[in-house]
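A single protein chain has been omitted from the complex, and every remaining protein chain is retained in its original position.
== chain A ==
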Amino acid sequence: MKLPYERPTIRKLTAGALNKFGPRAGATPTTALDGVRVEELVARFGSPLFVLSERQLRRSYQAAVRAFGTRYPQVQLAWSYKTNYLNAVCRTFHQEGAWAEVVSGMELEKALLNGVPGPHILFNGPGKRRADLERACAVAAVIHLDNADELHLLLDVAASRPAPPRVALRVNLDAGSYPQWDRFGFNLENGEAWQALSRVVASGRLELVGLHCHIGTYVLQPSAYATAAAQLAALALRCQRKLKTTVQYLDLGGGFPSTNTLKGAYLPATDTVPSLDEYAEAITGALLAAGFRTGELPLLVLEAGRALVDDAGSLIGTVLATKRLADGRRATILDFGVNLLFTSFWYDHHISPARQFSDQTEPTVLYGPLCMNIDMLRESIALPLLSAGDQVVVHKVGAYNMSQWQQFINLRPNVVLIDQTSQVHLVRAAETLEYLQQLEQVPVHLQS
C-alpha cells in the first residue's frame, strides 16, 4: 500500500522530563461520529458542520437524573435554553422529561412552541420587561424574581390577574467560591432576600413556590453547592416557620462544568473536574441534612445546560491552508473560527484529525477564516501534519456555540443530528444570503 504523503516538518529537539508512560504517540483520529463517517458527513452536508449526537444528549440527561435521582427523592431538571437553541435539542430533553429554564421573552415563546406547558417553564434572567411578565403570567410560567424593581413591576402586573402568579426568588449568597456571583437576585447575607420574601408573601398577590440560587458557572468546588444548598434550605425552612409559606422547590441553578479544559488550566479538565456525582452528593447531602421533615422535602430543581449538552456536540471543519509564521511557528487556517466556536474564548478545545496520520506531530496555531486578529482557536496545539483539505473534529462544543455563534464574515453552517439508529437528520440548514438579507430594507433613495 502506498503511504499517504506528509509534508516535512522541522522541530526543535527538546529532551523534556522523562515520562513513565513513554512519549505520546500522535493524535487519536476521530473518523466517525456515532457510527457515521466524518467524510460522509462532509460530503453530504459540507464543511464546517455541527454534529449533534442524540444518543449522547439522552445519555447525559439520564446520567444527570441518575446522579441526583438516586440520592434525593424528588429531582427535576430544567433545560437551560440559552445553552443551545436548536429545537431538536430542546425537544430531545423535553422528551426525556426536562422542564425549560428561559431568560427572555423570546426564549419563553420558544419553549412554548416546543410544547412545554407554561407551569414547566422557569423564567429567569435579570431583564424581564412588562410584556414578558404579562405573557409569563398568562401561560402560568414560574417567574424567578431578580430585583426589587422587577418585583414591583410584577406586583403591578399581578393586580390585574385572576390568579396570583407563581414566583420564585433568586438569591445570591456567599457559597465560598470565588468570585462570588452577586449580580443575580437578592443578596442573602445583607437581608435583601428576606425582605423580598416578606414582601412577596405579604402582598398576597404572588404565590411563592420556590427559591433559586445560581452560584456561578464552571464551579469546580462541589462544596460550594453544598453550602448554597444548605443556606437555601435554611431560608426555605425560615419561610415555612415565619411566613407560613411552604417552598415547593429549591433551584440550585446550573454551572456544573463540562470536561472542556479552561484556558490557562494546568491539567486537562478530564483529570481535574469533579464528576456530576460529586456535585449530586454534595447538594443532596446538604438538603437531606437540612432538617426537612420526611415526606416534606422540597423538589430539587437543577438548571443544567452545559453538563447536558456539551458532550453531545461536535464541529467538523476543514483545513484551508497552512503557513509558517514569522517566528517559525506553524499556523493552520481552518474554515471555522470564533464566529462558530465562540467557546474557544474560554476553552482549549480538544481537536482531533479526522483520519489516520503518522505519529509525527507539530505544534501549531489554529486560526479561523475571519479577517480579524481575534480569530484564533488555539494558541498552540500538537496536531499531525495537516494539509489543506484535511478535516478536523472539535469535540464537546454542544454548549453555547449554537446560541452564541455569530453571523460575521461567514454564514452559519448546517447542523445535523445523528439519532440513536445512526440516521442523520438536518436540524438547521446552512444560512443563505437571502436569509441574511430577509429583514433588510433599503431606503428608496438608495435603490437606484
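Following the convention adopted for this analysis, contacts are C-beta pairs under 8 Å (C-beta built on N, C-alpha and C of every residue); 3 or more make two chains touch, one makes a residue touch a chain; residues count from 1.
Heads up, the rule we're going with is that contacts and distances are computed from a predicted model.
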| item | value |
| --- | --- |
| Hidden chain of the complex, named as in its UniProt record, picked from "Urea transporter", "Multicomponent Na+:H+ antiporter subunit C", "Cytochrome oxidase subunit I" or "Multiple sugar transport system permease protein" | "Urea transporter" |
| Contacting the left-out chain in the complete assembly, out of A:Arg130, A:His152, A:Lys263 or A:His425 | A:His425 |
| Sole contact to the chain not displayed, among A:Pro4, A:Gly35, A:Pro73 or A:Pro268 | A:Pro73 |
| Contact with the hidden chain (one of A:Gly118, A:Pro165, A:Gly317 or A:Pro353) | A:Gly118 |
| Residue numbers in chain A that touch the chain omitted from display | 54, 58-59, 62-63, 65-66, 69-74, 87-88, 91, 94-97, 114-120, 140, 166, 207, 209, 248, 288, 294-295, 299, 417, 419-421, 423, 425 |
